[in-house]
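Complex shown without one protein chain; remaining protein chains in place.
Per-chain residue numbering starts at 1, and chain names A, B and C are given in the order in which the chains are listed.
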Amino acid sequence: MKKLINNPEDVVKEELKGIELAHPDLVKVFYDPDFIVRADAPVQGKVALVSGGGSGHEPMHGGFVGKGMLDAACPGAVFTSPTPDQMLEATKAVDGGAGVLHIVKNYTGDVMNFEMAADLARDEGIEVESVIVNDDVAVEDSTWTAGRRGVGLTVLMEKIVGAAAEEGRSLKECADLARKVNGQGRSMGMALTSCTVPHVGKPSFDLPEDEMEIGIGIHGEPGRHRIKLEPADKITEMLLEPVVEDLPYKEGDEVLLFVNSMGGTPLIELYIVYRKAVEILDAKGIKVVRNLIGPYITSLEMAGMSITLLKMDEDLKKLWDAPVKTAGMRWGI
Amino acid sequence: MKKLINNPEDVVKEELKGIELAHPDLVKVFYDPDFIVRADAPVQGKVALVSGGGSGHEPMHGGFVGKGMLDAACPGAVFTSPTPDQMLEATKAVDGGAGVLHIVKNYTGDVMNFEMAADLARDEGIEVESVIVNDDVAVEDSTWTAGRRGVGLTVLMEKIVGAAAEEGRSLKECADLARKVNGQGRSMGMALTSCTVPHVGKPSFDLPEDEMEIGIGIHGEPGRHRIKLEPADKITEMLLEPVVEDLPYKEGDEVLLFVNSMGGTPLIELYIVYRKAVEILDAKGIKVVRNLIGPYITSLEMAGMSITLLKMDEDLKKLWDAPVKTAGMRWGI
Amino acid sequence: MAITRDDVLNWIKSYAQAIEENCEMLTDLDREIGDADHGANMRRGFRAVLEKLPSVEDKDIGTILKNVGMTLLSKVGGAAGPLYSTMFTKAGMTIGAKMEMDLNDWAQALEAGTTGIAKLGKALPNDKTMLDALYPALNALSAAMGNGASVGEALQKSADAAHEGMLATIPLVARKGRASYLGERSAGHQDPGATSTYLLIKTAAETWTDC
Partner (left out) sequence: MAITRDDVLNWIKSYAQAIEENCEMLTDLDREIGDADHGANMRRGFRAVLEKLPSVEDKDIGTILKNVGMTLLSKVGGAAGPLYSTMFTKAGMTIGAKMEMDLNDWAQALEAGTTGIAKLGKALPNDKTMLDALYPALNALSAAMGNGASVGEALQKSADAAHEGMLATIPLVARKGRASYLGERSAGHQDPGATSTYLLIKTAAETWTDC
């Protein structure tokens, strides 16, 4: 295992310390239980957004705490959902009297832990709403299974709903908006290499030099199927087509196109993919009106990428463009 | 070779196409010769900044074109200096009558090609000044050799001098400022893995599972020496100490601390390194007043990182904080 | 014929040790069809439990088990955290303020824990989860008790059934938890949670064999 770490058990604590030292203007970091809140929390009268999940997806979620995005993030161990006590304390720390929205990626662990935390917070008199993100079209959607994973769309939801909260929208409006975003967004991902969870010390899966995984999540899980390597254009097609067909996105639609690195794939490759994705969408009459390109929701050092589409309208465009000031995403301020 | 590319020969062209499609609000892209200029170029009366170098270091330099930073970037083939005709055309395209500053990393190829371009541009009546960046303390500084490489400091110089140009400083002032930045900045890097140049198809060097390279550049060159893996804290010390000693940075100094990913090292690890670097500097009485953490000057997908220190003063702090709007670095607008 | 508080404490400690010993194996199973953390999650949780125990070991069985549950809840995370937490909490609530329990108490506790897990996780039998070890263990336990088996025998039957249930997860296609994302590819792999649950039943049988 080749990593810039010390003791694998200390990875998350040391990362948090780094974040605390690096961004005192943006965030405050708490330990035991671990959580990160924006520097000026609680913001009175504003709906507060809390998210969280396993570590290893940086900059998500800690890097998205700040004005215009999240009020708090709860980091779990690497690839492990955080615990209800973290979420409860974070919720209490950011509640500004207008209620708290939990943004939860649809994983069994995340959902159960956040549910418990919401119950506990409500028990303490805080108004809490929860929204589940489940945008991964690689997984079949069914009431008999755990359902679809929450992946790339999470980043877009946090930005957009963060802007809405900043604008003063109510808890219900924020939750409805988040559900609308979830309804209009779809993603799919692929891996060229596996990643290595620090305390495991070996790759989560073994992938021969000439093969790739299609339909992966963000936790180093193997994907839906394994196939021979293909050129970037073909891979882009293989991810984008199921995404487009799922909603479906249609001629005339305006979309945000998000090409995300799983961590180890450099920007130069993302632009090659982005180029092809726009070409494909163009041919379908789907118009890319906003974009995001880079490593925003990662799986440690995994090489690979995901593509997310979000159908846009005037409100979503305005909220997307609104100022945001976090370590991981910043514009307008 | 596992990469999201098509034909290795087309990597740079397809990347440029992606950048063109993604950022029409920020840049215009020209082909044959290839260069990128800011969307509103030439800016009349403003000193224009032109840089360039081999591709494979993204977001540098193309991602740094825009308001408050570069006016143009010339991308060469992967890890290969661009050619004088690119630089000449870029220089002509951005000259706003106040002269053009070439920011050149100290590599034989870059220096020679930029020198030729500067000569040709002067011949066409454009005022050109060149500044060489050579901040890499891993290489011995000597008039008998090619001298030190230009690495991480390039990013900081482009930001700071870009702000000065935006502010209306003259060509001479910008060039002097750039030389001052070069005088006050030092870097050193290391690699956990090699990278693979697309048209080569195999790693630039072979590195056993338990070894790392110390003192690498940004072109997949092997470093000054190869040693056994160490914990992140120890590696941070091994890079930071020679950097501090070289200038030297002294008690009471204020610095910008830049922890850079070589591409494949994820953010979670950079924060662990950042934390230790601050600890070391703290112990020496050197105060970190600004920072930059992330993949800004990369070597394709190489895992590894570099540390750059820049001694700050009020002017540099103000210029660093000034608004910048590029694909790779953005704040204040 | 009674399982004392000390027996319960010994069981928890011996399970904690089984987790230490099988940590890598559990993580490896989770590597195959999950995210390679089940062993590490359980170990983190039970290390914390061992640290917690001294402060509650003079309490009744119910209190001890509920404290184990609370500790797991705040230390494990993931799916296993709330699920195992529920198991211990519900079991503790069922047993209540007793200083010793009989096999019947244990059977009721186990049933309450299992039902708690099923409710929280919304999983059915054959979804390839820890329930696939728990249900058989429960059934075997009550069958053995009906047949008048000794405590040791009944617990052994229950452990054997958990073992079979664990192995029976191998061919299943997962419908719950992270393994469900793999679809058909999840078949052919043993469920990590069912494996850690088997260890739980097995250590109980081993620790209490002479009660």
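Keep this in mind: a contact is a pair of C-beta atoms (placed from the backbone, for glycine too) under 8 Å apart; a residue touches a chain by one contact, two chains touch by 3 or more.
What you see is a predicted model, and the numbers here were worked out from it, not measured in a lab.
Asks: Please work out which displayed chains the absent chain touches and list them by label.
Replies: For the complete complex, the undisplayed chain touches B.
Asks: Can you tell me which of B:I103, B:V139, B:C174 or B:L257 touches the chain that was removed from the display?
Replies: B:V139
Asks: Tell me which residue among B:I19, B:I103, B:L177 or B:V197 touches the hidden chain in the full complex.
Replies: Within the whole complex, the residue contacting the unshown chain is B:V197.
Asks: If the hidden chain were put back, which of B:D85, B:E127, B:D246 or B:E279 would touch it?
Replies: B:D85
Asks: Would you mind spotting which of B:K2, B:H102, B:R149 or B:R330 touches the chain that isn't drawn?
Replies: Considering the complete complex, B:R149 is the one touching the chain left out.
Asks: What residue numbers in chain B mark contact with the hidden partner chain?
Replies: Touch with the absent chain occurs at residues 33, 54, 76-85, 107-109, 112-113, 116, 138-140, 144-146, 149, 197, 199-200, 202, 204-205, 217, 219-222, 224-225.
The criterion applied here is as follows: only the chains that are shown with their structure count from here on.
Asks: Looking at CA centres, what chain is most distant from chain B?
Replies: For chain B, the chain whose C-alpha mean is farthest off is C.
Asks: Give, as an integer number of Å, the spacing between the C-alpha centres of chain C and chain B.
Replies: Each chain reduced to its C-alpha mean, chain B and chain C end up 55 Å apart.
Asks: Between chain A and chain C, what distance separates the C-alpha centroids? Give it in angstrom.
Replies: It comes to 32 Å between the two C-alpha centres.
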